[in-house]
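Missing here: one protein chain of the complex. Every other protein chain is in place.
Naming follows writing order (A, B and C), and every chain is counted from residue 1.
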Amino acid sequence: MKGRLEAFADGVFAIAITLLVFEIKIPPSDGALLPGLAGQWAFFAAYVASFFQIGVYWMSHHITSTYLRRVDGRLLFVNLLFLLTIAFIPFPTELLADRLSSGVEVNLAMALYGLWMLLTAVTAAVVLVVILRDDLMDKTAYLREAPAALTRRYWLGGVVYAVAVIVALVAPLVALLFYVVGPIYYGIEAARWQPTSRRAEAT
Amino acid sequence: MKGRLEAFADGVFAIAITLLVFEIKIPPSDGALLPGLAGQWAFFAAYVASFFQIGVYWMSHHITSTYLRRVDGRLLFVNLLFLLTIAFIPFPTELLADRLSSGVEVNLAMALYGLWMLLTAVTAAVVLVVILRDDLMDKTAYLREAPAALTRRYWLGGVVYAVAVIVALVAPLVALLFYVVGPIYYGIEAARWQPTSRRAEAT
Amino acid sequence: MKGRLEAFADGVFAIAITLLVFEIKIPPSDGALLPGLAGQWAFFAAYVASFFQIGVYWMSHHITSTYLRRVDGRLLFVNLLFLLTIAFIPFPTELLADRLSSGVEVNLAMALYGLWMLLTAVTAAVVLVVILRDDLMDKTAYLREAPAALTRRYWLGGVVYAVAVIVALVAPLVALLFYVVGPIYYGIEAARWQPTSRRAEAT
Partner (left out) sequence: MKGRLEAFADGVFAIAITLLVFEIKIPPSDGALLPGLAGQWAFFAAYVASFFQIGVYWMSHHITSTYLRRVDGRLLFVNLLFLLTIAFIPFPTELLADRLSSGVEVNLAMALYGLWMLLTAVTAAVVLVVILRDDLMDKTAYLREAPAALTRRYWLGGVVYAVAVIVALVAPLVALLFYVVGPIYYGIEAARWQPTSRRAEAT
C-alpha cells in the first residue's frame, strides 16, 4: 500500500519542482539579452535554492519510505500536511526572487522564506515521529543504513532554519547563501546512502 | 490492473492540488509586504479549503482502492467523471477567493463553490455504488476497517454540502468556515484508518 | 517494463487533462456573475469536449496496455508521437473556445480542432499497428474482451473525424455537438469492458 503514498508524493514533488521554472520570465527583446539574464540573478538563485530544497526532501522521503513496512491513516494525514508545505514552496520562492530583485523589503521576504522552510522541516519531523510511534518502519535497518546527516536533518533542520530566519533579518544575502548551499550540502550527504543489496533488489 | 487507475488518479489529484498555489499572486512590491499578505487572506483561506478538500478525497480514494479486487470499464468511466470534478476545483476556488476579496457577489460565489463540492460528493458516491454493484471490492474488510466517518461521508456528503450551499446564500463566512474546517475534520477522521497488517504489507 | 511506459503516459494524460481548467478565466468582478459565466459557455463546452477526448483515450490506452506482454523501442517511439498529439490538445482547445466566443473565423477554428483530433486518431491507430506487427500483445484475449466499439474507434476514428472537419466548415455548431457527444459516447462504450477476473487480479 505504500506504493500509492509514494506515487501521490512523487507527483506533488515532481510538479512543484518542475513548475518553478515558470516563475522566471525571459528578458524582453527590447533590451540586450546577456545583461537581461544577469539582471535576473535573483530568480535563478531562488530557482536553485527551491529546486534542491524540494529535490533533497524527495531524496530523504525516498530513503525513509524504503524502510516503511506499512502505512496507516495517521501517516496518510501527516504526509498530506507535509506535502502542503512542499506544494506551497513556489509562493515564498517567487516572493524571495521578486523582493531580492526589486530591493524592497528584502530582509522580510528572506525571513518569510526561511520561516516556510522551518515549517517544512517541522512537518517532515512530525512525519518521522508518526512513523516511529506507529511502528511503521524497519527502524534497525533505517538507523544502520541512512546517512547520519539526513537523520540529523530531521531533528536539527528546525533549529538551523530558525537561525537562518534571524540571520535573514540582519544579513539577507548570508541567508540566501545558506538557502542555496544548505540543500545542496544535504543532497551530497544523502548521496552517501548505501542500502543493502537484498533490500534494494527486492522491489 | 487497479495500479493504473490509481496512477492516473494520483496524477490528477497531485496536479490539481499542486497547481492551486499558482492562483495566489505575490503582493506587488510598491506596497508594504505584511499588509499585502494580510489583504490576501481570502486567497489563503480558499487555498487551504481546496487543498484539504482534494487531499482528503485522495485519502479516501486510497483507502477505498486498498480493498479493490479488480476494475472494469464501468469503474474506469465513473472514476473519470469523478476526476473531472476534482480537476475542475481550481475554477470555483479562484472564483471564491476573488469574490471574497473584492466583496462582490460573495454569497453567490460561496454557493457555487458549495454546489461544485456537492457535485463532487455525489460523483464520489456514484463511484462507490459502481464498486459495490459490480462486486469489485472486498466489502467485508472495507466495512470492518475503514473509518465510519469516511463511509458516512460518502452517503451524507451530499446532504451536508446541500445545507452549506443554502447557508452560503445567507451567511457566506459561516459557509467559508465550513469549507475550511470540514475537510480537515474528515482528514482527521480518515487518519484513524488501521488496515490489517497482512493487507498493508501485501503491496 | 510496460509499467514505465504506462507511468509516463499516465503523467502526460493526467497533466494535459488537469491543465485544461486553467484556460477558463473567472468572469471579472465588475460584471454580474451568472451572465458572466453564461457568456463563457464556449470555454465550458471546449473543456468538456477535450476532457472526455483525453479521458477516453486514457481509457483505451489502459485497456490496450492490459493485454501488452512486452514493449520494444518502436512502441516507445510511436507512443511518444501519440503523446505529442495528446499533450498538444490544450492549444486547439483554447483556439476553439476563443473563436467560438468571439465569433471570428469559427468554422476554421472548429475544422482545425477536428484536424488535430484526426491526427490523434491516426497516431493512436499507428500505435495499435506497431503492437500487432511486433506481436507485443495477447491478441486473442484483447479481441475477445475489449469492447467492439473501442476497436472500431481505432480504425474508424480517422474517417469520422475527417467527416467532422468538413461538417465544421459548413455547420460549426453541429461539429461542436459531435466533439462533445462523441468522446462521451465512446466512454460509455468503453465502460462495457469486462476483463476476465484472472487477468484483472494479476496486477
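Note that a residue touches a chain if its C-beta (ideal position, glycine included) is under 8 Å from a C-beta of that chain, and two chains touch if they have at least 3 such contacts.
All values reported here derive from a predicted model rather than from experimental measurement.
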| item | value |
| --- | --- |
| Contact set of chain C toward the excluded chain (per top definition) | 1-5, 7-8, 10-12, 14-16, 19, 69-74, 76-78, 80, 83-84, 87-88, 90-91, 94-95, 98-99, 102, 104-105, 108-109, 112 |
| Sites on chain A contacted by the missing partner chain, in the whole complex | 3, 6-7, 10-11, 13-15, 17-22, 24, 26, 29-30, 32-34, 47, 51-52, 55-56, 58-59, 62-63, 65-66, 147, 187-188, 190-195, 197, 199-203 |
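What we mean here is this: only the chains that are shown with their structure count from here on.
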| item | value |
| --- | --- |
| Distance from chain B to chain A - Cα centre to Cα centre, in angstrom | 25 |
| Shared-contact residues (touching 2 or more other chains) in chain C | none |
